[in-house]
Each structure stands twice: as structure tokens, then as C-alpha cells.
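Here the complex is missing one protein chain, while the rest keep their positions.
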Amino acid sequence: MTDSSVLVGALNQVGEVDWNPILDSSVFVKQLPVEKLAWMLEKMCLTRYFEEKAEELYTRGLVHGTMHLSIGMEASPVGSIAALEPEDFIIHHHRGHGHTIAKGANIVTMMGEFLGKEPGYCRGRGGSMHIADVSDGNMGATGIVGGGIPIATGIGLALQMRKSPQILLSYFGDGSTNEGAFHEALNMASVWDLPIVFICDNNKYGMSMDFRHSMNVEYISTRAASYGMPGISIDGNDVLTVYQVVSQAIGRARSGKGPTLVENVSYRWRGHSKSDRNLYRTQDEIEDWMNRCPIKRFKQLLLTSQVMREDEIEAIDRAAKQTIDDAAEAAILMPEPTPENMEDEVYAP
Amino acid sequence: MTDSSVLVGALNQVGEVDWNPILDSSVFVKQLPVEKLAWMLEKMCLTRYFEEKAEELYTRGLVHGTMHLSIGMEASPVGSIAALEPEDFIIHHHRGHGHTIAKGANIVTMMGEFLGKEPGYCRGRGGSMHIADVSDGNMGATGIVGGGIPIATGIGLALQMRKSPQILLSYFGDGSTNEGAFHEALNMASVWDLPIVFICDNNKYGMSMDFRHSMNVEYISTRAASYGMPGISIDGNDVLTVYQVVSQAIGRARSGKGPTLVENVSYRWRGHSKSDRNLYRTQDEIEDWMNRCPIKRFKQLLLTSQVMREDEIEAIDRAAKQTIDDAAEAAILMPEPTPENMEDEVYAP
Amino acid sequence: MSENTKREITYLEAVREAMVQEMRRNPEVFLIGEDIGVYGGAFGVSKGMLEEFGPERVRETPISEEGIAGAAVGAALMGMRPIMEIMFMDFATLAMDQLVNQAAKMRFMLGGAVSVPMVCRAPAGSGTGAAAQHSQCLEAWFVHTPGIKVVSPSNAYDAKGLLISSIRDNNPVFFIEHKLLYRTKASVPEEVYAIPFGKAKVVREGSDLTLLSYSIMVPRALEAAAKLAEEGIQVEVVDLCSLKPLDTETIVQSVSKTGRVLIVHEAPVTGGFGGELAAVIAESEAFDYLDAPIRRLAGRNIPIPYNRTLERASVPQVEDIEKAARALAREGR
Partner (left out) sequence: MSENTKREITYLEAVREAMVQEMRRNPEVFLIGEDIGVYGGAFGVSKGMLEEFGPERVRETPISEEGIAGAAVGAALMGMRPIMEIMFMDFATLAMDQLVNQAAKMRFMLGGAVSVPMVCRAPAGSGTGAAAQHSQCLEAWFVHTPGIKVVSPSNAYDAKGLLISSIRDNNPVFFIEHKLLYRTKASVPEEVYAIPFGKAKVVREGSDLTLLSYSIMVPRALEAAAKLAEEGIQVEVVDLCSLKPLDTETIVQSVSKTGRVLIVHEAPVTGGFGGELAAVIAESEAFDYLDAPIRRLAGRNIPIPYNRTLERASVPQVEDIEKAARALAREGR
């Protein structure tokens, strides 16, 4: 690694890439159009309120099945998808509400799927874990940990073969990097220089397992070295750092230089899924991370850097809450699917 | 990596380990008992002649099926197994004749298995790819590339749980390190500090694929970094370097410090298997490596360092050839298995 | 079942008790899998076991199903008796090489030089709203794999006894638990007991038709049979318990007696284990006693959907069994 390639703000870094400097968020925030910042705030708020509503609906007994909440992790999907062109693609994982919202999903249709309704994105066949929004370039999620990463490689391959200018963001968790699928897929993507940015949403735990007990490395970006791929770990709760770093990785991907592994370090506030009693971590640790809330932090930044006024910020927040409340009401009223002829849906004509 | 950990003679190295210096083979050869050196030479010659005989038998139409020859690669199994205690274990892969011989297999029983005979190691059920010699601590090979590596982790786990002083050498090829099994198994072994030395017999090709086209790393030992495991690449055609380095890795394993990944760089002279037309590499390249023959080189070393006389060396060589010739004759005369009651063999009582 | 045992425990507790008792008895037995420690496993099966046996023997792993299976195979080769837990049976897809190419074949392939005494426990089935990738019943794959035994208990009593046999067996055993059975209760003795493989149970006698089933479909079949009895249709319900080895004798006897057979399972009908059962019957002397075609009632040929109504409609429910059995009872030849 040459000195020139060391990126200020990186927690860990491998591979020889000439990273452009990243700016402190308090500086960078002034360089982005206010609409962009407002978009980021809106998507983060929508995600938070969506998931809080999901919890509420669950508690009210309206949800059959499980769900995986990303409360506290909103900066990674929003900061990275903010760096995409609308035609670009994403593929994510079981904890994917934020990615889906950031990529432009219709919230009502999404809520409908969450409730298993016929007008939902998957006509109620998929549910929380499988919400996809293909027409917006969101190829959805798999319930198999790591199972989406090889598919990402295939999507990247198709884009490359078609000489498309589009690129793909592929998301997965820390725990999934212990699956063979991760290894095979990143290796192939690197060998073929595919237009992909691999983004590890490290929320510190794979279900109940502290990621440091599941691997002998401190930073998951270290694993990029096995594939001769650049890797970088950053503060995944800082939406503008995520944006800057992923933008550069996207630039590499789009210019044919191949994939990058970006680790966004964050934390999941809620249990893994609804059956989680949180016995594997301390309340202190949870509270410590709640104090680092990516949304509160971003709002603070917007305010102190004077790019938005408090009332503007709160208006976005309130509107997001309203959108979610309305979506839930609408989704509850949606019709249920009916079981006739399901056999006809299995195969494409 | 601290300076002190840099090992002279290593082609590549990762991880922070205090390697003891390794000596130049021309020096080290004088520190080993002559019986040990003679053992090494004998095992290498036996392997070479076994495989040449295998080819001959194949050409004579006596072999049904395929086989994978390791001619040119004899130093890795012999140098590494020379560093074991007899009670230790090995598990290897489809190119495993050398490992089997070095671990002490009865050559006649082995040849019998190669020919599919009833008195063979697997009673003719396994054949060349699956010769195991369990009573000598050779747990055999799988025909699934990479499939033996997770099993190695399980063997290491059993040894550790039983607080056994025994350790395991786990062998595999360069190509197999692109399998998910490699990734999962090395990660688990490292997390649990298992008493295993992982040895990659890098013969430059996975079937027809140049290993440099199958991965973006120059040295496979680089991959150890993903597991927080020390990794080292060495000249795998120098039996005494292999011996010295693997001895140290065995020391780590035996003292509870965990696994090491050793890459023995070598070359396969013959085609991948009998159907190989060698279209993917040049004759020049093959000849270049034939000039680096590990056996010739070792003989030369023994001679020039004056630890053995030419006639002693040639006596070992001739005896090995004779052993193989005799074994083949005996094996050819062995009875064939008969197909009755095979169902009764599937399940253990 | 011993008469004087009154203690009722759940299927889940029975599975745990079998593991705990065998682990106490035999230091070679250990549990390996994901989140089996402080979390107690995704369904809570191993709750408390970490505390009793420690992290060595309640061995939590990274999320690496192929690695877990390989670790089990390797440890078993060395004479340990690993119980590996696959969190959902669907994830066995990631461990098929180790289970099918390694565990199942190794003894035969090495001419008998080794054995592979391991258990693979996996919760299967739909009904929890977990959708297509967390709801499968894949027993047919393992039945079709020489070298693996397959058991699938329908109640807490059998779960304990069959799991103890699985742990003591010297071969790879696939032990299938059904998620919806976890909370069901039965009278289960505290003593250690082993139920031999290959014995089906006639759990209800009847003269009009034989209903062959296993796992979750057994309680459903019994419920349906009770209702049909009110209409005068006497259904004989056979719980297969172990799918491989299979108790052909009990099957043939029952079918020969009733002359009609309905096979019920949750997995999709096409290519399911029901086909094997149909073939076994159609090849046997029971064929001569059949008064109606063999009928299968099984899961629809679709992935399991998320929505509760769709999910329910994807696999046989009590009313479906009732209907199918009634129709078959009336069917002449």
C-alpha cells in the first residue's frame, strides 16, 4: 500500500488504490445541494418510522412471520444509495427495509408487502424478508445469509457483458462474510473486474454472535486482500462519509476498475428478530450506540453547519412520519391474496 | 507484521508470528540424522516410481477410471510429513499418492486399491482418488475439490476437545482455495485455534486454469490474512525448506497457538488427469519445471554436502523402484472384489 | 410408553432432554451449530445447555453451514458423536456436499475402514410465516441418499427416544423436527430410553383405509380420523417415525387389511417421499388387496408463500385430510 493511498477517516484499509481525500462531514455538508441533503434526511426518517411502525403492527398482531429491523443503521443504505444514478442497481439482504426505501420504493406498496397483501411488491408471497422493487433497480433480498452475494456477481457480470454504464451495490452483514458464498462471489467479481461495490453493513452481531467471535480479524475490509480487491472500513453512522467513500468506489466500478469492499461499521439497536431476548450483549452497549444515532447526528450537522433550519428539518421528519402512518393505514385496508392457482405462478410462461 | 517475524526464504508472508530463522538447505542438511534424510529420499523415490508405474498400468489398460499424478511435486508431502510424529494425522486430496506413501502406507495394499482389488485399502471401493490408510493416521482424500478442508477442521476439533497432543496436516490444491469450503473451514479453525497446519500444494494450475487467472493474488498465503492466521509461501520443491517451515507450523499447532497456512509452490509435470491434452500451458514451461525436479535436487544436495555417497543414494533409488515393481506384480495377482451384499457395507453396525 | 409416567413435556423439551441426557452419559457427544449458546438456538431448543456443558461442548460457530457439517464429519470420523444443528432445514442446501458426498459415502468408499456417527438435527416445515426459504421439508433428498438414515418424529415421546437412538447410531442420521410440533406436549418418561429405528406405529386402528404419515401430519391425521369416525369411517393411522429404514412390514400389513391407502405429507407432492411409499405398496403383496387407487395428499408444487392464508393453503390441513380420506373411503374399484 503506497502512502498516497491512505484515506483519512478510514478505520482500516487494504489494497493499492488512490483514494481521493474525504472531507470532514462538517465541511462536505456545504458542498452538497440542499435537495440532496434533504433527500438523505427524508430517506433516513422514512426508514426509521417505517420500522417503528413495523414493530407496532407486529405488536398489534397484524404481522405473521418475523422481521429484521435496522433501526440505528440508516446511514449506510441512504449514504450509499445517494451516490448512485437512478438507473443503477442494488441487491440487499434480510435487513433491507432501509435499502428498499432509499432506492425509491413506494412506501404503500412496501407496507402492503410487509403485511402480506395482494397489492404488495410480491403480492404477499414474499413478506418482510423478500421485498424487492425490480422496476426501481432493487433486485430484492434473500433469506439465506450470504445467498445474495453470488447473485450480485451474476448481475455485475450481466452489466459488464452488456457494456452497460450501470453498476450494482451489493449489501450483506458481518456474519455473512463467514459463508463460503461471500468468498466465491468476491473472488469471481475481482477476477473479472465487475462493476460492483460490495457493502458490508457491520452491525457487530450475526444474530447472537459478536462478529469478533466469528472471525479473527478486527475489520472485515481486511478480507478484501484475499481477492486482490481494495477494502476500506469507515464510520457507517456518518451518512456523508458513507456517501463520499461509496461515491469513489462507484467511480472505480463504473470506470471498469473493478469491485471494492466497503465496511460500514454501525450497530443494531433492536434484537436480531422478534424472538431475540438480547442476552448476548449489555444494555450499556446498546445505549452507548443509541447515543450515536445516525439520524440525530445528521440533523445536528445540518443545523450547526447552517445548511438547514430547524423547522425545515422538522418538516421533513414530520412528513416522513405522516407518510408512514398513511401507508400503514392504506396497507391495512388492502385486499388479502387468495390461494387459487398458485401453481400457475411458479413458472414463467 | 513486525520485522522480527520476517522469515528469510519466504516468498510471501502474512501475520505476526515469530518465525525462527530457517537455514539454507546446504547447511541444514548436515543437522539432520542421515536416516531421516534417507527416509525422505526413499519416500520421494517411492512416490515417483509409484506414479510412473501407475501410468504404465493405465496405458496397459489395467486401470478403470482416472488418476491424478503428482510427479514433480514430491517434496511437499515428504518434507511436511517428515516433520510429524507417527501418531499425528493427515488428510489430503485427489492428488494424494505422495501423502499416502509418506504417511507410511503399505505399498502393496495401496497398489491393490489403485487397481480396485479386494485386498486394497478400500477393498476396491475407493480407487486412486480415495486411498486412505486410517490405521496410520491417514484419513484419506475426497474427490470433491476443497471438500476435505472442513473435515480437517472437524478432525482438529476432535483432537482439541480430547486434549490430544496430536496434530493434523490438511492438504489441498491452489484451485481449491477458491471454494467456499476453504473459507469457512480456515475461518473456523482460526477462531478455535485448532491444531492444524493447512498446506496448499500450489502446482500452478487447477485443472486447466492458471491459478493467477482464478484469483487476483500472487501468493495464496495472502489469504491467511482473512482469518487472522499466519500464512507463508515457500519453495515447495525444496524438501528441507518444507521440512523446516512446516516443523515450525506444527510447533505452533501443537502448543495450542492455532493453525498456519503454508503454501508450497511447485508444479505438476503431467496433465491434470489422463484426459488432459496440456493445451493450456507451454512445453517450455513444463520443461523449465522439470529441470527443477525436487528429487534430482535433493540427491544433488545430499551428494554435494557429502552426507551420502552416490552409491548409497542410488541404492535407495533402486530399492524404491524394486518395491514398486514388486508391489505392482503382487497387486495384479490380487483377487477382485465380488458384488454380493454391497448393501450391507453402507451402514456401520 | 410406560403407564405410570405422568410427566408432560413439550417436543422441544424432549429434544433437549435427549441431548442433555446423552451428553451427560457420554463425553464424546457434543452439540455444534449457530446461536445455540446463550441464545439457546433459533427456537430455544438448546436453552440452558451452554450453562451446563460449557462452550466446548455447546460449540457455537460462525454462519458457515458447510463448515459446520464438515466439522461434524471430521469429528465423527475421529469417534466423537457430534449433533449438528442446521437452524432451518432449508439451509441444509449449503451443506449438501458434506452430508451427501462425504458423511453418507465415506464408510462404503473407504471399504468399511471408518464410520461417521453424527446427527444432523433440523427444524422443518411451514406455518410460521417465514416464507419460501425458511419452510421446506426436504426429507426426500436424504431418503434418496444411501448412507444416511432419516427419522421424523411426530410427538414428544418419539422425539426423545428417536433422538437418543440417533445419537447412539454409528451412522449419519438426519433428524427432522417440525417447528409447529415444538410446543406440542406428550407424556415423556424422565428415564433415558431409545426407540429403535425402522418401526412404524399404528397410532389409531381402523378398517376402512390406511393413512400413512409422519411428523406434523400425524396429529392432523388423528384429528381428521376422529372426525371421520363420527361419520362411521374408520381410518387406520400409521406413524412411520423412521423414513429410512422404513417399516415396510407394518405398512403392507395395514394396507392389506384395509385395502385403501392415503399417503399424507407436507413436502410438495411431486417427487416427495409419498412416491416411495406408493411404490413400496404397489410392488408389495398389498397390491393384491387394494380396492382403490393409492392416493397421495401432500404439499402443493409451489414454494411456501408468506401470507398466512396462502401458506395454510399450501400444505394439507386437517380439513383437507378429512376430505381426501372421505373421498377415498367411498372410492370403489
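Each chain carries a letter (A, B and C) given by its place in the written order, and its residues are counted from 1.
As a working rule, a contact is a pair of C-beta atoms (placed from the backbone, for glycine too) under 8 Å apart; a residue touches a chain by one contact, two chains touch by 3 or more.
In this text the structure is predicted, and so the values were computed from the model without any measurement.
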item	value
Residue touching the undisplayed chain, where the options are B:Leu11, B:Leu32 or B:Met207	B:Met207
Touch criterion as defined above, residue of C:Leu31, C:Ala75, C:Ala132 or C:Leu162 at the omitted chain	C:Ala132
Selected residue (touches chain absent from view) among C:Val100, C:Val218 or C:Cys241	C:Val100
Among C:Glu8, C:Glu190 or C:Glu283, residue touching the chain not depicted	C:Glu283
Touching residues (missing chain, whole complex) on chain C	90-91, 93-94, 96-97, 100-101, 104-105, 108-109, 131-133, 140-141, 143-147, 244, 263, 267-268, 270-279, 281-284, 287-288, 290, 293-296, 301-303, 305, 333
Chain not shown, touching residues in chain B	63-66, 116-117, 122, 124-127, 129-130, 142-147, 175-176, 178-180, 206-209, 213-215, 275-277, 279-280, 336-339, 342-343, 345-346
Interface residues of chain A (partner: the chain not displayed)	91, 120-126, 130, 132, 134, 139-140, 142-144, 147, 149-159, 161-162, 180-181, 184-185, 187-188, 191, 342, 345-349
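Definition applied: only the chains that are shown with their structure count from here on.
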item	value
Distance between the centres, which are taken as Cα means, of chain C and chain B, whole angstrom	42
Chain A and chain C: spacing of chain centres that average the CA atoms, whole Å	38
Gap in Å, rounded to a whole number, between the CA centres of chain B and chain A	44
Sites on chain B at which at least two other chains make contact	180-181, 184, 187, 191
Numbers and ranges of chain C residues touching at least 2 other chains	61-62, 64, 66-67
